[in-house]
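Below is a structure I'd like to ask you about.
Incomplete set of chains, arranged as in the complex.
Per-chain numbering from 1; labels A, B and C assigned in written order.
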Amino acid sequence: MTTDEKNERISLKAGEIKPFGAMPVPKVTPELLSTVRSGEVFSLEQIVETGVPFWEGHPPIVISPYVRHGDMPELAPASVGNEITTLPMHGGTHIDALSHIGQWKDGEIRLHGNIKVKDVMGKGGYAALGAENFPPIIVKGCLLDVAGCQGVDVLPDSYGITSEDLKNCQEKQGTEISEGVAVLIRTGFSKYWKTENERYSNCGAGINIDAARYLAECKVAMVGTDTEAVEQWPFDPEGPPLPVHTYLIVENGITHVESLYLEKLAEAKAYEFLFVALPLRIRGATGSQIHPIAIT
Amino acid sequence: MTTDEKNERISLKAGEIKPFGAMPVPKVTPELLSTVRSGEVFSLEQIVETGVPFWEGHPPIVISPYVRHGDMPELAPASVGNEITTLPMHGGTHIDALSHIGQWKDGEIRLHGNIKVKDVMGKGGYAALGAENFPPIIVKGCLLDVAGCQGVDVLPDSYGITSEDLKNCQEKQGTEISEGVAVLIRTGFSKYWKTENERYSNCGAGINIDAARYLAECKVAMVGTDTEAVEQWPFDPEGPPLPVHTYLIVENGITHVESLYLEKLAEAKAYEFLFVALPLRIRGATGSQIHPIAIT
Amino acid sequence: MTTDEKNERISLKAGEIKPFGAMPVPKVTPELLSTVRSGEVFSLEQIVETGVPFWEGHPPIVISPYVRHGDMPELAPASVGNEITTLPMHGGTHIDALSHIGQWKDGEIRLHGNIKVKDVMGKGGYAALGAENFPPIIVKGCLLDVAGCQGVDVLPDSYGITSEDLKNCQEKQGTEISEGVAVLIRTGFSKYWKTENERYSNCGAGINIDAARYLAECKVAMVGTDTEAVEQWPFDPEGPPLPVHTYLIVENGITHVESLYLEKLAEAKAYEFLFVALPLRIRGATGSQIHPIAIT
């Protein structure tokens, strides 16, 4: 495949909205709007700033105020300020594009939809499944407060959340997981955000492969957590690496939202809501920082 | 003011939602929801990619895929890809925070709310009025298709849109500008996006100070355009620089959204809608890239 | 090859000095020192700043002063300033590492020394032939002022310098090209630096494959020019792309220095000198910015 052919594949244009894996083209139906009762809005984003946790090997967030008020006296009496923001994936609240995870099969890496990595990967990022393909996300959301249901403020380090844990939590909360829903799972790990960054990044509670299978059977549209990896970290050393990422993203087209802030939502016992997230349409990227909200 | 005192001022925490200038804490009332009729969603973001226009003096958008699938064979059969994204303000569809514009008064630069720049500006950006203060934006939106109303596909270069132009457009469209609305103004300049970048950046049609005054009298919450500057560019050399930015942002706390993609919305003659934008809460920053939507 | 094995290959340590392709371990012999007569030093670097030419597709140089004097009042009466500098290859005066250019052979890309790219390329750059391998460069240098010898201030756009041109120039100047010398070739293109950037980047005079073969036969250690590509740009569309880069770097291990500033050296008719360049030892990188000098 030549660069020209690759470029041709990078075809999504401004204004176009298509499904992206399990995430549908949004349609704001009366049924969906019925999830809005009080009309209150919850912000589920951690503040984007220097000093937030990130995986070893990734560069940190850098916010560099390179033009400051007063720098351009020729504009007086007006003045302007600007900055450059360098954002790595896995810094801050973000969503994984389907191009983020691949799987080796028959000597080649394939992405969701059996797309060969070598056909779409290049200097401009990914010619398929990049973040520009995200539709606006407007779906029914539900919160499973697993930590709360187990009576703790935070789950133990590296705790593997099972399908049983999810079902027990659903029962306690009275929460149904219907098709197309965005499931947000609370572990309580926000407690370690900026206070114990290494613990946040390296010891996260998260779902195991059994819970991932259960969520895929429920046909959820998306899974989000208040941790850095969605899945139990580290993953079970006996099994293959990144089992949950691989199973959900590559095999099922179900994206992940990581490092959510869910504390106030859990305090309010707001288990069902309208979930809205608007990923930046970054051409060829493997994800995007987002500011997701819940409307209750 | 010491660094510690400045840091103390940087106090907004994850989950907190406050008004930001003219932008209120969102409340999704039945009245607001009544703007949703078909439930169709329009994406108003230009794709974030290299090669998009930006103002001279600003660095461009850089998307650098530094970890590629296959780079970490120790994760096989899984594989991962990542990138670093360097985003300058005024690259892509974005919203201005109130810290973006100041005004000299009595020998000092002051921001909205009479805040002295010297009290809040530092290496970490702005200790007040930074982008982290954006609430989720969920307001009634209206489109004024000024180009369409004048029977052209794009307004002339550097055309100054007057209050008369806006009122004529309102009348033709039958569009009311009520208090708290987000007004989106279409000039047709998206035509030059990536095709004539210099023209897009340096010759934009936009509102003049007279139109800005009219919009402030209408008590709008926000003004957005499909151009890089919202205001007529270059501004009138007879008057002070950046008159619209200064008047709306510093004096009235009314933020700007720039480089919107409004073509499909205009084609659909969708003049009223629910407008949603979710700025990243970047601590101390002068703005944020956004993916705004209109729900009709 | 696993990541661990790759890391093992990245073995050069601080203080170690090895040959790098045609560039030897430096030894400052009396013979070499005999090139120093007046002891005058010429700076051959273009200033590193925003607005310098660079190839389309590369991001520009960004210098962002993110900590300014006054930002840290806790250090008073001292104060500090800092910046972040983002430097792409092919921005400014720089040297190509041997990892910069490869060649397809039998379905695989190979670097100098027949090293397979797939064995050494990864997220950390190149596990072999990266810029950290540059020894300090201290060799005899000679200037071939081809523009001057042809009686013009600058060679025509895209002019292909032949071996005949080089030999004629040598004869006129009385300059010998001995083994191990750094040959600097002047085209006069510095004239377009920052004044006609597109011309500088896209229409550079430079050596053609015939001249490259002649220089390799002379067993030079390095070739430098006052252009962006060393070779004639664009290269002959009838032949293979980048013939000079491929021939000199991949086949002969002879690195390139690009965007030299040679005007004062040429004015002084300083055709032989001690050439010194000290590339930054950037692990895994394909080159380094340098400030080369000539001591006459």
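Everything that follows uses one rule, which is that a residue touches a chain if its C-beta (ideal position, glycine included) is under 8 Å from a C-beta of that chain, and two chains touch if they have at least 3 such contacts.
This structure is a prediction, so every number in the text was calculated from the model and none was measured.
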Exercise. Full complex copy number, with 3 in place?
Worked result: 4
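In this text, only the chains that are shown with their structure count from here on.
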Problem set entry | Interface residue overlap between copies subunit B and subunit C, same or different (over half shared) | same
Exercise. How far is the middle of subunit A from the middle of subunit B, if each middle is the mean of its Cα atoms, in Å?
Worked result: 24
Problem set entry | Rounded Å distance, subunit B centre to subunit C centre (Cα mean) | 43
Problem set entry | For subunit B, residues contacting two or more additional chains | 50, 59, 67-68, 74, 86, 123
Seminar exercise, completed: subunit A residues touching subunit C in their complex are 57, 62, 64-66, 68, 84, 123
Problem set entry | Sites on subunit B touched by subunit A in the complex | 12-17, 25-30, 32-33, 36, 39-43, 45-50, 57-59, 63, 65, 67-70, 74-90, 92, 99-105, 109, 111, 117, 121, 123-126, 132, 135-136, 138, 190, 193, 240-243, 245-246, 261, 263-264, 276-286, 289-293, 295
For this session: Mind listing the subunit B positions that touch subunit C in their complex?
Result: 1-4, 50, 59-60, 62, 66-68, 71-74, 86, 122-123
